[in-house]
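Note that this complex is displayed minus one protein chain, with the remaining chains in position.
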Amino acid sequence: MLGFGGLKLRSRCLLGFNFFQRHRVVTLETYGRNSGMLQEFGNALSFVLLAAILPPLILFIGKFFRPSFPHEGKLTTYECGELPEGSAYVMFNNRFYLVAIVFLVFDVEVALLFPVLLLFREAIDIGGNTAAQVFALAFAFLGVLFIGLVYEWKTGDIDWVRDAEDRRKHLETLEKAPQ
Amino acid sequence: MAVSDLFVAFCFLLGGAAAFFTAFHPNILYAAISLIGSLVAVAGLYGALGADFLAAAQLIIYVGGILIVILFAVMMSEDIYKRRFFEGAKKYFLPALAAAITFAGLVKITLSADWSGATKPDFEPTSRAMGWALVGPYALVFQYVVVVLLSGLIGAVIIARPALKMKKIDEDLERLGED
Amino acid sequence: MSLAEFLSGINQLLGTGIPMALFSILSAVIVLLLFAMPVGGFCTYLERKVAADFQERIGPNRVGPIGLLQFFADGIKMFLKEDSISKNADRWIYNFAPSLVMAGSFGAFAAVPFSAYIIGADLDIGVFYAMALGSLVSLGVLLGAWSSDNKWSLIGGMRGAAQIVSYEIPLGLSVLSIITVCGSMSLHQLVAQQAWPTPGGEGHFWNVFHNPFLFVNFFIYFTAALAECNRTPFDLPEAESELVSGFNTEFSGMRFGLYALSEFADVILFACIATAIFLGGWHVPFFNLQSLDIGLSVGELDLNPLVQSVLMIGVFLFKVSVLVFVVMWLRWTLPRLRVDQLMNLCWKYLIPISFFNLIGAAVWTWAFGGRSLLQLLGQVLGVS
Partner (left out) sequence: MAGLATYLPAYLIFALLLFSFGLIAALARRSAIGIFMGVELMLNGAALNFVAFQALRKGVIANDSWLHGHIFSLFIIVLAAIEAAVALAIVLRVFGSRQTIDADRADQLRG
């Protein structure tokens, strides 16, 4: 059914007999045709929920053991000992926004390429020109976005702080300029 | 009461409450945080419906990409954060009324239809099938989306470029450039 | 086959009617609480020992025989320290952020294949699931830093988020090249295909040696994973010398302990995933562990799979510890990168190289029908 990809391993139970195979089909029939995948989701979900519950749980249990002497000095934010002036919600380097924009587009590209490149190996086994089609589609997709990256590079947008060459030129002109 | 019914009900509650706060919470940052709740709830529903690739794609693109961008934008415009204002019931009245009417009407229509023929979701792995769909009937759309991605990327960067000028060095260069 | 199924096998054996859902939670508890957290804590002790060894000093040896209980003592100390939340911090988000970071780094342990029979959750989208949860970590870092109302933590948090976010792309591209070569996303199958190539068998040995493009991609994956966990030389977000302690400046007591623990869990997680997809999980050269047959059996249960599983877990954890040691080794040898070097490295070097490696890997698989370098050599020499 999956050509090469479906490498079916004899999934024997660790203790060497196969009782639970039947057990699995009987109880979960009510929900989906073969809800083995749903069972795997359940496992993954229990991992995520357990990990999400842990910090508040630990912090809450700790509340009973932890000393709590709120003192004026302790509650102000740490600023190397001096009194913090102004709030921390202040503007900052706007290069971060460009990174966010370009990241978003390339992250979408990676996510879209996953299903297509997944088939590449199977397309080769199917033979004929399916492999050529999948290759052409996926790498046309990749190439077009690589043009985007080259455009960013050339216009110097992804340089974090004007690249070194610019700065050197800038410093030279500063020295030559009459004070 | 299969575990998945419990999970789906929990996702409905979490998603609904989070969407409510996104719409009505006076402080934009909390609205953004509650948007995370509704997005994760929708990703959970995709999992319960057997769309495993979509659940992961939603987490990667929405929660890992778009929300980072939204939080960057919210952090930039921090003046709104300090002004904790509720936009006034008057401002919310008309949109809430319009949304309530559409919601009630459409819910009545959905419930009036007969949903007897529904089937159980078959929990086959979907990423391979989506790959074949992207390569097969949706190949043109796949290439069209990459062109939209590229134009979006270049457009966003061109729009954002004036705002991303590094004030200090560029002014020096321009000032020195003239004389 | 997931750990929960294996445990439900025992339930079947004993005949108790415990529902399947409890076993998935039990498997989560086992992997998280008995593997990830203790090993994460123990690594903090190991790191200090390794660091001490590099600097020719002894390192912690007071608590326990040779300091082995040091991490336990650290844990208790942090648990009992006061957790003072500054008054204009944003309490709600301040408490919500660590659980996001923890869910991101510990949740992905479900996808790690410890042995052929033991895997947290045998998802068909294993690697993609791990990347999806990785993106939660960057959100948690950003929110934690933002809500603690401290200039240093805000700058550290922004840097951390920008760094984690932008290094996700080379990570994704190198995983893409693995998927192009192996044709499957589920970690169980990715590892199964890396067995030693026997004439009939499916294996094409470790993906690192599959073709030169994947070899280079392994190092790109490793560098991007280092940047994802904020480890030196990319530990800009918590650069002690500049930003006091970066985004966790305001965290004290157990809250800081949780962030440090989830950072270490990230290191172990990326070492596990790198071992699974690049270094052939539990496969050993020259021999296929699954065909080992000792014939040891108790009553009518043959313990063969159990012995194989223990060996596989041993091999897997050995490779993971080698990678974690390299991460610690880098910490005390490489200087820290500046922000612009960090971003230039990602956007101008790692992404273009992994682009071309992806194309190269696809052409290689197409040309040789997915056979690896080793298989080709075997055919040329007529050996395998």
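Going in written order, the chains are labelled A, B and C, and every chain counts its residues from 1.
Simple rule for what comes next: a residue touches a chain if its C-beta (ideal position, glycine included) is under 8 Å from a C-beta of that chain, and two chains touch if they have at least 3 such contacts.
On a predicted model such as this, the values are computed, not experimentally measured, just so you know.
*Asks:* Since one chain is left out of the picture, which of the remaining chains does it touch in the full complex?
*Replies:* It touches the following shown chains in the full complex: A, B.
*Asks:* Out of A:Leu112, A:Ala131 or A:Leu149, point to the residue that touches the absent chain in the complete complex.
*Replies:* Only one listed residue reaches the unshown chain, and that is A:Leu112.
*Asks:* For the chain that got dropped from the picture, name the residues of subunit A it touches.
*Replies:* On the side of subunit A, residues 31, 94, 97, 100-101, 104-105, 107-108, 111-112 touch the unshown chain.
*Asks:* On subunit B, what residues meet the omitted chain?
*Replies:* 1-2, 4-5, 7-9, 12, 15-16, 19-20, 22-24, 28, 31-32, 35, 38-39, 42, 45-46, 48-51, 53-54, 57-58, 61-62, 65-66, 69-70, 72-74, 76-77, 79-80, 87, 91-92, 94-96, 98-100, 102-103, 106-107, 110-111, 113, 115, 117-122, 126, 129-130, 132-134, 136-138, 141, 145, 148-149, 152-153, 155-157, 159-160, 162-164
As a working rule, only the chains that are shown with their structure count from here on.
*Asks:* Drawing the touching chains as a network, do you get a line, a ring, a star, a complete graph or other?
*Replies:* Shape of the chain contacts: complete, all pairs touching.
*Asks:* Looking at CA centres, what chain is most distant from subunit B?
*Replies:* Farthest chain from subunit B, going by C-alpha centroids: C.
*Asks:* What is the distance in Å between the mean C-alpha positions of subunit A and subunit C?
*Replies:* Roughly 13 Å, centre to centre.
*Asks:* Rounded to the nearest whole Å, what is the centre-to-centre distance of subunit A and subunit B, using the mean of the C-alpha atoms as each centre?
*Replies:* Computed value for the inter-centroid distance: 16 Å.
*Asks:* If you look at subunit B, which of its residues touch at least two other chains?
*Replies:* Residues 3, 52-53, 57, 60, 64-65, 68, 75, 125, 127 of subunit B touch two or more partner chains.
*Asks:* Going by the touch rule set out above, which residues of subunit C reach two or more other chains?
*Replies:* Subunit C, residues with two or more chain partners: 19, 21, 123-124, 128-129, 133, 158, 161, 165, 168, 185.
*Asks:* Touching subunit A in the complex: which residues of subunit C?
*Replies:* 1-6, 8-13, 19-21, 24-25, 27-29, 31-32, 79-89, 95, 98-100, 102-103, 105-107, 109-111, 116-117, 120-124, 128-129, 133, 148-155, 158, 161-162, 165-166, 168-169, 172-173, 176, 179-185, 188-189, 192-193, 202, 244, 249-250, 253-255, 258, 297, 300-306, 309, 339-340, 342-344, 347-348, 351-352, 355, 358-359, 362, 365-366, 369-370
*Asks:* Which positions of subunit A touch subunit C when the two form their complex?
*Replies:* 4-5, 7, 9, 11-17, 19-20, 23-24, 27-28, 37, 39-56, 58-59, 62, 65-70, 74-80, 84, 87-90, 92-93, 95-96, 99-100, 102-103, 106-107, 110-111, 113-114, 117-122, 124-125, 131, 135, 138-139, 142, 146, 149, 152-153, 158-161, 163
*Asks:* Note which residues of subunit A are touching subunit B in the complex, please.
*Replies:* By the definition above, subunit A touches subunit B via 2, 5, 30-38, 41-42, 45, 87, 89-91, 94-98, 100-105, 107-109, 111-112, 114-119, 122-123, 130, 133-134, 137, 140-141, 144-145, 147-148, 151-152, 155, 157, 161-162, 166-167, 170, 173-174, 177.
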